[in-house]
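Notes follow once the structure below has been shown.
For this view, one protein chain was removed and the others were kept in their places.
Let's turn to chain A:
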Amino acid sequence: MIEIENVRKSFGPLEVLKGINLTVAKGEVLTVIGGSGSGKSTLLTCINGLEPIDSGRIVVDGVEVHAKTTDLNRLRQKIGIVFQQWNAFPHLTVLENVMLAQVKVLKRPKSEAEAEAVRQLKHVGLGDKLAVYPSRLSGGQQQRMAIARALAMSPDYMLFDEVTSALDPQLVGEVLDTLRMLASEGMTMICVTHEMKFAREVSDRVAFFHKGVMAEIAPPEQLFGAPKDPELQKFLAATH
């Protein structure tokens, strides 16, 4: 369970999170929508401790993320994150990309790490690209590789930060299909996205962020069907 309690975060004079309260249960798929600068991406990087917070707290399975005593490297093993930019390690093959952290962080034997990497890569449809360097892959393939790389760490939670925003339109579908598959398998996910159709389909709940505040959170049929917040109404009108 991820518990977010009254989290505040500023970059210099700009307050990007103004007291966020949110709980994500095991197995839940939460999507976060909102305009750029609404703080939704920042929240994700705070959840796995890549960004410090100013006040409040984030607790993942009973462990407070920003406590001084927390071993962040250990915590991050159970929280996978995939970014808008896919960040393939260019000097490693696709297979090595997915194996590296397993071997170095989880100390898995190479054979086991390789078997897991092959399994995850097949899972995301890259079973025929194992020995290829990332420069030979399309953006969509690189992004799916990044998803496999995060999944290979056997995380309990997956965070997706606008993973389709940097892709050519014809490549968005294959990545969303991968996310749909994960959701149907019961993975706990928080997806920051601009894909409204996707959010409506896969989410258990959808949260709307506006200027650092979570303005509304509800199941998709309710949030999209009968939005209460005026800013959300404007946002939905503009994106449709």
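As a convention for this text, a contact is a pair of C-beta atoms (placed from the backbone, for glycine too) under 8 Å apart; a residue touches a chain by one contact, two chains touch by 3 or more; residues count from 1.
Heads up, the rule we're going with is that contacts and distances are computed from a predicted model.
Going by its UniProt record, the hidden chain of the complex is named "Amino acid ABC transporter" among "Amino acid ABC transporter", "TonB-dependent receptor", "NADH-quinone oxidoreductase subunit M" or "Peptidoglycan-associated protein".
Considering A:G12, A:G62 or A:P90, the position touching the chain not shown turns out to be A:P90 (whole complex). Screening A:V65, A:A146, A:C191 or A:A215 for touch with the missing chain picks out A:A146. Across the entire complex, the residue among A:A25, A:A67 or A:V105 in touch with the chain not shown is A:V105. Looking at chain A, the residues touching the absent chain are 48, 50, 73-74, 76-77, 80-81, 83, 85, 87, 89-91, 100-101, 104-106, 133, 135, 146, 149-150, 153.
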